[in-house]
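The complex is shown incomplete by one protein chain, all other protein chains being positioned as in the whole.
Presenting chain A:
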């Protein structure tokens, strides 16, 4: 109902209409709003409640059907639909429940079947699992074994490696040692080289000095000779006959020796190849068989040898022992050699010894000497493992035959012109070619050789082993061996080369016939004692006597034919007699002893 807008009392016009409006508004509100103000909300509230209740009631209706719907998962949608319509009677509900029960039983049966199936599957799976586990254990055991084997192998490997390392270290040590040794070797080699160089230098210096001295001597000689020639040219020479008794015995010899007397003239006569046969400058390269050999025929000289009876001259010849004595071919030249390394040449003049020359330059004590058949050279064996050659007239040795390894005990010229034989304590006998000054042959003689003599083709050596050996100079073999008692100290060959005299340490002398090679005579004497290993004994030139010196200083002379002691000469020797020599003419005998004396006997 709309309030009629009746005008109010007409008061102040400004407020009237306002009051009117206010009143109107209040009235309106009273009628329109106030009445319904509580009603409408209350109504709405009730409406809401009714709706809720409706919802609840619907839910309650739905519940028995909800139970069935939750069991069956597959078909859910069916029951959410119009369930509310089937609520009606309990009978229908019961039917529904029974149906439900049957369906559930069916479902149960199905489930049970499925359970059985599943448990069977589970059993098979479990058995498979067990089997797998068994295999796994077996494999694990296998793995453990293999790991052990591997550990063992690795241990072995370590051991081997350790061994390897140790061996490598040893090898390294050895390498170092080898290096050290090599270094030492090198040092030693260098030292050896140094020493060798020094030696060579020293030798070179010695040779140079030698050469220098030789040259000086040469020059002096030449100067002297030229002076003498000048003087001689100026002087008028009166040729007078000088009786030379010494010449007689050797006259026959000297005839063929005439060419040998003046070797200087011989020089001018020979052909170019042989221009200076006795100058021993190096002349290698000539063939061996080029030159004809000059030989000196030895003609047996039947000269009656005088037995010396008295000492004619006594001299102190050397500074120490005198070891060797030798007459030259012309019986007036004598050479003595001793331990002072000097060879003195003496002239036998009027029963006296006159000093002629001194040959110097030997490297060691003289053991034996030999004149060459021409009388112009002297060959001497020395302690210095060499034999040296002098020309008569030159004081210095020109040639040295070295090569022996021990002292040369004997050195002899061969009857051919340019050959010599040396015997040495190094158990060799060497043949030398003097033209070239080299050893042409070495014979191993198996024992110390104490003396050597040469025949035409024979070399005879006497040894410490109490044997005398014969060697053919053309062949290498020992032809004959003659044993003697006692060490052989010297050998002497008769001029006819048929008899050999040997002196040995059993204080005997033996004469050996070379034709039949047996001992013919044995000489003994009371008081005769061989004084040393190099006591020399000689035949007389006519082979009728044998002479030897004894240790008591006496000379003993035996008759070769009879074998009896002929005489013994006592006298000036105070020491043991080392060597004796009988001159070729048979007149003189010279003996030398260990007391530096040389005695001329007549």
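In the analysis below, contacts are C-beta pairs under 8 Å (C-beta built on N, C-alpha and C of every residue); 3 or more make two chains touch, one makes a residue touch a chain; residues count from 1.
Everything that follows uses one rule, which is that contacts and distances are computed from a predicted model.
Undergrad: Per UniProt, what's the omitted chain called: "PIGQ acetylglucosaminyltransferase", "pyruvate dehydrogenase (acetyl-transferring)", "DNA primase large subunit" or "Autophagy protein 5"?
TA: "Autophagy protein 5"
Undergrad: List the chain A residues touching the unshown chain?
TA: 1-5, 7, 13, 16-22, 24-29, 31-33, 35-37, 39-40, 43-44, 47, 50-51
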